[in-house]
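My structure is below; once you've seen it, I'll send some questions.
Here the complex is missing one protein chain, while the rest keep their positions.
Naming follows writing order (A, B and C), and every chain is counted from residue 1.
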Amino acid sequence: MAKIAVVGAGFWGPNLVRSFAAQRACAELTVCDSDSARLEWIGARFPQAKLTADFDAVLNSNVDGIVLATPVTTHYDLARRALEAGKHVFVEKPLCQSVEQARRLVDQAERAGRHLMVGHTLEYSPAVAKVGELIRAGELGQIFFMSSQRVNLGVSRPNTSVVWELAPHDFSILFNWLDEAPTMIAAVGKDYSRRGVTDVAFISIEFGSGVVAHLEVSWLAPSKLRRTTVVGAKKMVVYDDMEAVEKVRIYDRGSDPKEHESFGEFQMSQRTGDILVPRLATDEPIMLQTAEFLQVVDHGRRPRTDGRNGLRVVEALAAATHSLEEGGVPVRL
Amino acid sequence: MAKIAVVGAGFWGPNLVRSFAAQRACAELTVCDSDSARLEWIGARFPQAKLTADFDAVLNSNVDGIVLATPVTTHYDLARRALEAGKHVFVEKPLCQSVEQARRLVDQAERAGRHLMVGHTLEYSPAVAKVGELIRAGELGQIFFMSSQRVNLGVSRPNTSVVWELAPHDFSILFNWLDEAPTMIAAVGKDYSRRGVTDVAFISIEFGSGVVAHLEVSWLAPSKLRRTTVVGAKKMVVYDDMEAVEKVRIYDRGSDPKEHESFGEFQMSQRTGDILVPRLATDEPIMLQTAEFLQVVDHGRRPRTDGRNGLRVVEALAAATHSLEEGGVPVRL
Amino acid sequence: MAKIAVVGAGFWGPNLVRSFAAQRACAELTVCDSDSARLEWIGARFPQAKLTADFDAVLNSNVDGIVLATPVTTHYDLARRALEAGKHVFVEKPLCQSVEQARRLVDQAERAGRHLMVGHTLEYSPAVAKVGELIRAGELGQIFFMSSQRVNLGVSRPNTSVVWELAPHDFSILFNWLDEAPTMIAAVGKDYSRRGVTDVAFISIEFGSGVVAHLEVSWLAPSKLRRTTVVGAKKMVVYDDMEAVEKVRIYDRGSDPKEHESFGEFQMSQRTGDILVPRLATDEPIMLQTAEFLQVVDHGRRPRTDGRNGLRVVEALAAATHSLEEGGVPVRL
Partner (left out) sequence: MAKIAVVGAGFWGPNLVRSFAAQRACAELTVCDSDSARLEWIGARFPQAKLTADFDAVLNSNVDGIVLATPVTTHYDLARRALEAGKHVFVEKPLCQSVEQARRLVDQAERAGRHLMVGHTLEYSPAVAKVGELIRAGELGQIFFMSSQRVNLGVSRPNTSVVWELAPHDFSILFNWLDEAPTMIAAVGKDYSRRGVTDVAFISIEFGSGVVAHLEVSWLAPSKLRRTTVVGAKKMVVYDDMEAVEKVRIYDRGSDPKEHESFGEFQMSQRTGDILVPRLATDEPIMLQTAEFLQVVDHGRRPRTDGRNGLRVVEALAAATHSLEEGGVPVRL
């Protein structure tokens, strides 16, 4: 039975608190935040939670696992100290702000014999898992390319690039599906709302296998899109996370050559093959993710989204940022 | 009352024939194709059409305007000969295969005092016109960027790059909306289905005003998408040509900061402001376009989508192709 | 090779003219309308068509088949005269205005050895055919009920009840799918826009097999709906004719009992089983229908949508009207 401390009760932290609070395997739950108003807010909703504003007290307590939901600028330092204190550590994505920091954390965790887990929540989504199965089972044939849009309205973190905020989702999903590291990343972007803070970016990625991926991430969009298309030689898949039920659609390919008599017919004849919308489990990804961390803590099981996973994503983010700063020059990895 | 000849009765030509045939201002309609089966097919549907396999006969006839719906490889030569013969010329998009050819055609038409019109059909779409009005009226505020997806399943022209086949629509729409030429174009792409024929491409475009545009064009997509988002400082617009009725949606901006208690709430609070779906005229773009060519021929009126317009699009296509061949290197214009 | 005359070139007639004009099996096409402006309009578009304002001249001509696209008030009389003149007759739906008239036409056609076909176009739709196959093959299990919405904005025929204008589609589809006549019909409705002309109606239908169907037909709707749900013991089908491509969706059934923790989860767990969107042929129903009439005329083949079919629909329309006038009292058939 795990004793867990969630550090950071601002934007995303309360979701983690709620998830841990709902699981029997979480024997004890501490919430740590420097803002007393946030602590009070948590206390009103989760009276079982122990509250503290003192991170050192958490380090010195008997908690087994520390969950960092603090701003990314603090991840490296807090994770380092938590590992030093002998705790298993769960860090919200992205793991940290540089490849160098990420490598150090991975090394430190391995030397300490502690587990480092990264909050790549969508890798726990039943929809993402289903697409991964289809790819690995060869159902789609050779994978050609992927195209993803992850956009919404409003800057949730005013000082963070949209690349570091939204693209970690796509990178972690891509690497999960392809089980392969990229060889090239290029990105262009703009800072419309706040000078120096990228709020729109287009990212191209190449893999050694020849797969190409393309991401649009933005905080300047009229409506929220979470849509990834995977094109294979045999079938194609659309994963749309904004759909309540039909998150995954599998398209048979084919061709439908015929004479086109009228404009109307022309528009209708472009698609061929059946479409299948598979049933998905309805588990909430964050629940599966926090359950995994409880297992990591209780049974020493290596997490699926471990530190190396987080490092790989940070490498991709750093490369995209570098390319973007250089006006789109391709960065080889 | 115009005498029109449509040359090329293959893929798109019949739509032009149908459009001209339905207009009173078209006094006489000739259809020319080297394939007698196609001619016969046209004859059965449009018995009023004169049929011929002889392009020279068309040149020597008393037709006032020649419409070229032949493969793009033939555009330059046929347009050149038609202008030489003193005809007004309508060329399907793209105007031709190189900037040099396009310039020559524009010059030739001007010297000859004939009009050269290019088949950028979507510039005649009521939806595209509505978005243009909104932009020019300042309704959206300063334009930040545009993002467009134009993808479908199936290679309609087996030997033509998707860039030359689909991107002309986006370039002509963009240039129409912004009334500005691009300063930089970069593109990456792949040839999955047929070696050497690009079937997927991602294109980035910069304008002197700071506007950035991004296009995805593809023949490897599970379903047809025709979706362009325009992001302005005040409002945003989505133009989705696959919608039967709601082709244009105008989004008020705003921000909606609030505490997020549960995952459910978090997903719902991202959008703010009203959405307006304006009523659009239901005119078919191709009808408006062919009506314009009839006016060009009858009244010597300069077409909206004239040769300079077509040249500007060819310059963009050539730049995108060059960048694509160089692995995504930005091309300055 | 059939000689066809289309009588009535107003609202729907031109679509029939276009369909016949595009078919090789139509050797000769006459269009008859009392309005010279309509005839001129047709002449401009279909110069191959012979034009006449004289129905008697059509009767006395050598045409083999007469197509009636005139107002329903004229159907009985014109069809009667056409059969008398020895022609095969195609009548737009509904066949006529009373059961008595419909019976007489069916009898007259049989006595005369001529074919009477009714324009139940949607029975020729590939989507309707697909659902019929699924039902007959037992794929859906025992059929429980059907629910249909056929609504749009605007009164196309100002003096005709929406029941007689829109419900014929649903009745003909239902009878086609179930191959069974109804035992009870009840209807309620209102005349909002024009006194005495029903513009909204809700119709309940029972069949001897226990199947129940329910229709909403309306001319007062914010957007066009054409959506029929078929619920069977094993699977369910939605046929949505407003979808460009995904007109038919097949839902596996099942149940998904689980604990519901939050509002969000509760909303997500209601559906179970895969969804299949089958590929459909893209043929235009009106083309298949006119092709059938050409076969009827040329080869004496009995049409699928014959007079008895049309009679059955008129019986249902009359019953619904009777119930509606009596305030919703069920009418036994």
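Going forward, a contact is a pair of C-beta atoms (placed from the backbone, for glycine too) under 8 Å apart; a residue touches a chain by one contact, two chains touch by 3 or more.
The shown structure was predicted, so the numbers you read here are calculated from the model rather than taken from an experiment.
Set against the missing chain, the residues C:216, C:292 or C:315 yield one that touches it, C:216. Screening C:1, C:153 or C:181 against the full complex identifies C:153 as the residue touching the chain left out. Among B:27, B:53 or B:245, only B:245 touches the chain that is left out of the view. In the complete assembly, the contact with the undisplayed chain comes from C:200, out of C:6, C:58, C:131 or C:200. Within the complete assembly, C:15 is the residue of C:15, C:34 or C:183 that touches the hidden chain.
One chain of the complex is left out; on chain A, the residues touching it are 21-22, 24, 44-45, 47-48, 223, 242, 244-245, 262-264, 267. On the side of chain C, the interface with the absent chain consists of residues 11, 14-15, 18, 41, 45, 144-145, 147, 152-154, 186, 188, 190, 192, 200, 202, 204, 212, 214, 216, 218, 220-224, 229, 231, 233, 236-238, 249, 251, 253, 255-256, 259-263, 266-267, 270-272, 284, 286, 327-328, 330, using the contact rule stated above.
Touching the omitted chain from chain B are residues 22, 244-246, 252, 254, 256, 258, 261, 264-265, 267-269, 271-279, 282, 284.
In this text, only the chains that are shown with their structure count from here on.
The chain with its C-alpha centre at the largest distance from the centre of chain C is A.
Residues touching across the chain A and chain B pair largely coincide in numbering: over half of the numbers involved belong to both copies. Mean C-alpha position of chain A lies 51 Å from that of chain C.
Centre-to-centre separation between chain B and chain C, using Cα means, comes to 38 Å.
Rounded to whole angstrom units, the spacing between the C-alpha centres of chain A and chain B is 38. Shown for chain B are the residues in touch with two or more other chains, namely 45, 223, 262-263.
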